[in-house]
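Reading through the structure tokens given below for one structure.
For this depiction, one protein chain was excluded, whereas all remaining protein chains were kept in their positions.
Moving on to chain A:
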């Protein structure tokens, strides 16, 4: 991907009265990428999107679109379009007129035939060709979503903004729509900026994800980076699941940090950039990095007792406990589930992890 910047937030802060919704946002959005703002409600992700759309103006800092500062420019003069959360389709217009709405606002006016052709193409792209004359209320939620998408992309915006577009769809439909949205984005080559609270949605579709926390950017990166190299505990906890273990750094082994956990447990951990070589650290250990073997099996390991065993279909989840670690979650693929019968609740097992499985996070 050629990293040509299409939009930028420079030191952007947004206050609503005494409430700071977003603070010190610095972010470059690249041409043609699929970027998601991910976070719980109230984290500032929607505010960030609305500042790009022009519905909110930054209290401080600059918003740039296509190299131009757009502070104070109203939404109708910005080269971006939005897919709204509840679609916000015009109930008094049929599907074709909804989709044509943006084209009809152009001055000088476009030729009727051009508008009709563009509308037909957009509806074709979202697979709604036969629905031109349908009324909005005659359409299902999924179809309305497609109309909203067509209404936005027909304008060929520089950036397509999507505000939780899938929140109102059921799970199955949401999954299909995610795949469709991603392929549509590749086909069009338009930059997509999505806001969501659903991490699976963000991770599965995005080239990069911007994780927001309390109005600030917690971390920006590819889904793999966020999962493998979270920079802080918030991100490690938010993306996927993790076991957090308080430990003390005792030395270095090349790039890696050697730490001693409770009960003298030894970890050789990858270190997040800012981690110091000594002092207390928090270790993040993903449940799938933990190996569970029957008690008495060969090799090293820490002896723990099963407190819960949860069958998840492809995986089995164990909740484990020992004197040193009072709660550890391990997820084991079913195919490699412990030989000689799966240990039930109360059974002792031998737990181990490879060097570099744990990640040392800075205290924050």
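A few points about this structure:
Here is the rule we use: a contact is a pair of C-beta atoms (placed from the backbone, for glycine too) under 8 Å apart; a residue touches a chain by one contact, two chains touch by 3 or more; residues count from 1.
In the analysis below, contacts and distances are computed from a predicted model.
Selecting from "Rieske 2Fe-2S family protein", "ABC-type spermidine/putrescine transport system permease subunit I", "Response regulator receiver protein" or "Glutamyl-tRNA(Gln) amidotransferase subunit A", the unshown chain of this assembly corresponds to "ABC-type spermidine/putrescine transport system permease subunit I" (UniProt protein name). In the complete complex, the hidden chain is touched by one of A:16, A:90 or A:311, namely A:90.
Where chain A meets the omitted chain, the residues involved are 53-55, 74-77, 80-82, 84-86, 88-94, 101-102, 105-106, 135, 151, 155.
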